[in-house]
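Shown here: the complex without one of its protein chains, the others still in place.
For subunit A:
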Amino acid sequence: MRFKDVFSIIGPSMIGPSSSHTAGAVRLGRVARQLLGEQPKKVEITLYGSFADTYRGHGTDLALIGGLLDYETDDPRIPVAAEEAEALGVEIAFLTSKDKADHPNTVRFILSSDTRELSMTGASIGGGNVEIVNVNQFDVKFTAVYPTLVISHHDRPGMIADITALLGRSEINIGFMDLDLKGRDREAMTVIETDVSIPDSLIQELKNLSMIYEIKKVDLAERGE
């Protein structure tokens, strides 16, 4: 089901004018920000399809920037997000592409801070809802409606069992899972959507498993890093 709950239909509470081009864009920006794990210093944003055609009129650019600053969809600073980003020293470039994307409202981010880099592609699928389709060249899909763990790891036998066992022991139910491999390097990414928020102590336990490179938590209901 693309739309999972009543608040994806009634809601979000948001600054106008467009749920797909403004609120969805804020959420996409926030997911990218949370996947990077800190405020980016340099940002390159490529817009596809209807995003590319109409982004200025909908304030999509301001909304994406607002999301990268970790704003929520109804943050009154969204109309002035570009100025806020400039004041914080975040460098942002917008590009448009004529390439065909799977969904008409697609955006690709390349973010960097002093220590980290991230690429992410996602789409705004209507009503402010989003779908992430690629993270760091891994084809993984998730909606960020629920708390989500994005885990980079080596593709070793038993890895998924180890991860799910730890979650199970903490009585955390998995709502959705996706996985992608990069064949030769045996690098993998696993995405786990959970029913409830994931405590940091559990994330630390997961990080201690062998051959886990990195874990990022995406939780759009939570403020801050």
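As a working rule, a residue touches a chain if its C-beta (ideal position, glycine included) is under 8 Å from a C-beta of that chain, and two chains touch if they have at least 3 such contacts; residues count from 1.
The working rule: contacts and distances are computed from a predicted model.
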Options "L-serine dehydratase", "Fe-S cluster assembly protein SufB", "ABC transporter permease subunit" or "DEAD/DEAH box helicase": UniProt name of the undisplayed chain: "L-serine dehydratase"
Residue touching the undisplayed chain, where the options are A:10, A:87 or A:161: A:10
Residues in subunit A touching the chain absent from view: 1-20, 22-23, 49-50, 53-54, 56-59, 74, 76, 78-79, 104-105, 124-128, 195-196
